[in-house]
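Accompanying notes for the structure given below.
Certain chains of the assembly are absent from this excerpt, and the rest are unmoved.
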Amino acid sequence: MPVGSEMHRWATELFPICRSITGNGVRETLKQIGKRISLTVHEVPSGTQVFDWKVPLEWNIRDAYIKNARGERVVDFQKSNLHVVSYSQPVKQRMALAELKEHLHSLPDRPDWIPYRTSYYKESWGFCLSHNQLLSLTDPEYDVCIDASMTEGNLTYGECFLPGESQDEVLISTHVCHPSLGNDNLSGIAVATFLAEWLQMRPRRYSYRFLFIPGTIGSITWLSRHQHEASRIKHGLVLTGVGDAGPITYKKSRQGDAEIDRVMAHLLKHGGAPYSVCDFIPYGYDERQYCSPGFNLAVGCLSRTPHSQYPEYHTSADNLDFMKPQALAESLWYCQSTVDILEQNLTYLNQNPHCEPQLGKRGLYRAVGGQAGEKSMEMALLWVLNLSDGRYSMLDIAERSQLPFEVIARAASALSSQALLVPQPSQES
Amino acid sequence: MPVGSEMHRWATELFPICRSITGNGVRETLKQIGKRISLTVHEVPSGTQVFDWKVPLEWNIRDAYIKNARGERVVDFQKSNLHVVSYSQPVKQRMALAELKEHLHSLPDRPDWIPYRTSYYKESWGFCLSHNQLLSLTDPEYDVCIDASMTEGNLTYGECFLPGESQDEVLISTHVCHPSLGNDNLSGIAVATFLAEWLQMRPRRYSYRFLFIPGTIGSITWLSRHQHEASRIKHGLVLTGVGDAGPITYKKSRQGDAEIDRVMAHLLKHGGAPYSVCDFIPYGYDERQYCSPGFNLAVGCLSRTPHSQYPEYHTSADNLDFMKPQALAESLWYCQSTVDILEQNLTYLNQNPHCEPQLGKRGLYRAVGGQAGEKSMEMALLWVLNLSDGRYSMLDIAERSQLPFEVIARAASALSSQALLVPQPSQES
């Protein structure tokens, strides 16, 4: 099965789980992830102080409905977990329609879609339903039930650490707190998981840390408990909304010219597909926390259509159909290519810096004429030799030569095999 | 009365005075200014060496005319002080028309306008008249009289110093040497005076120094006598030609990226009116002296239509009508806004730099939904928190966020009131 289809199939399994920022939905999701990659699950007790925030109570829900006078469920949590405002207080009572309506959310402009709503930091309860459903509520009274609990418990998150030669780390972070929504964020969960699966089989110069966390409170919790480890993170990506059919979008880190920012810009420029690169703004996903001034990590955000720019966002229309196997595969490819560049982006020293070495006698120059890409390989050899004075990394050379990184890397490899190039010593920061 | 009309009315009073680079016209002008603001008048004796220059003789004029054979004044200083070339030597004689014509200046292209001419650094005399007047001179001889004196006296200038918390100064400089011309420079005199009047009522972080000086020789004189004080000038503006209907124009200081340059660029960009920003050139007004390499002060020049780009410049058509109340008011508004930004452009330190603080519990986040500007205020809060690491001033944050300074300043104020932000210590340079 093509990898995109496999990711989509796996996301389909995770789709029904009712996730929130705490609770069993997250645990169940992490259990499924743990079947594919080596995952450690952490539990942080409610009430734990994490910087300016407190870990909230654990929320679990068993059932919820609105019943009419005939006892029929006119709104039913069993049919869609979007029907309950996430983190709703429990409720069980009969109430007049007018009173009930103050707790109902719908989208008049999209009368068939159920909106997704949360109320994490304010005590309340509510139901979400399609506007057509709302219009059909005409009985004078309804029985309302949210069978949920809000208790001292834990915040749960998963972590997969893949050690490399260096203690320097690459962070991949994705949120696991959304219920039955596809692009936001089963797409991110799938790409992160499959990336880790691919990476755990490979030799690694960097160490890699994958975080599967509830949005905002999860990254704050991790950072507050791992300030020392955080300083080892040299590059990072937040993955979210990477499954829709729109063009790939990279939002730069706060630093703006970090290596990860330049890697992504290079990859997208040479990737051949439509894309956009945006400057950092302090709004969005967990990059807000990683890029807070006390950390200022080189963490950008990879998505496809930005969340504010598609109507399906945070509605039942962000479903499994909205997420495309091919888009998932392409997003994974960009992540893998990012890893490839980060791993190979060394700075070399030309061992024959005075004039050009004679490439012909080493079989490197016009050895095989007529081959496609031959000309750019010859130019790559000359560029790598010319710029490998210790001040230019492979990526610097790719940028200045306007050649793809991969061609530059192959040239460096050919030159290294002839002892014309050696890596600059001690590139660990 | 709207402030623009009040400035225009006041300029009307100053209009008839015959100003030059020295003499009683300047003294009378300063006396009027002194009725509105606390002004010190300085007298510097003729012959005083000021750097490479010498303070010139004092010039005063009582009357001047050209009379025809019938004793009629065909050119009359009493009707317009533009009729006499400023700094003309005294003369009283009958002369043939041909000889007289060598001393007459007119504008053939604008036959109704009287040109404005000076001869400060070369001994000569002359009359300016409309070209139609010139053509009507047909008598063989005329009686010519310039009843002026050129004596050892003083160069006169006015200074208004408004002390602030800091010894660092903001300089506002405007020239007072032009006779009955409106835009050049009663507009500058009016805006500077009303700005000082507004400022003397307000708390001030900076000290402010207003100079009302004759062009070129005035700024050279002040600088030569205040080299030490000059070093305290951190920001400055030369005001001139700020009353015509054209778009506002800012000419950058020699430094090019000084704070004043960035403040003006920011204000004009967000001001909503047409404008232009020009690079420094070493030609123009007293910024030439303030930006000479031995001083290199951060002094730009604020005007409306640049002097070389309107035909009324240095003619009788630059009259009270050419100067618009609304333009004067807008120019004053830009000056006041400049002061507001300079005063508030501190660098703050986020007291909660690790991850975002929880704004919701402090009532700062979506406290009042639906309000206009609400969204940009939320973004401003996040930007200020994100960038207040000690390397970004309020203006830096406004520029990076592309939000108006004023929104950033309000966000900083809200965050400061919650103790989330404190000013960086010792920002005095």
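By written order: A and B. Residues from 1 in each chain.
Everything below uses one rule, namely that contacts are C-beta pairs under 8 Å (C-beta built on N, C-alpha and C of every residue); 3 or more make two chains touch, one makes a residue touch a chain.
As the structure is a computational prediction, the values presented were derived from the model and not from experiment.
Note on stoichiometry: the full complex in this file contains 3 copies of its one protein sequence, with 2 placed in the shown coordinates.
Definition applied: only the chains that are shown with their structure count from here on.
Superposition on CA atoms relates chain A and chain B by a rotation of 120 degrees, given as a multiple of 5. Across the complex, chain B is touched by residues 51-53, 121-122, 216, 219-220, 223-224, 227, 254, 281-283, 288-289, 291-296 of chain A.
For chain B in complex with chain A, the residues that touch the partner chain are 350, 352-358, 360-361, 379, 382-383, 385-389, 401.
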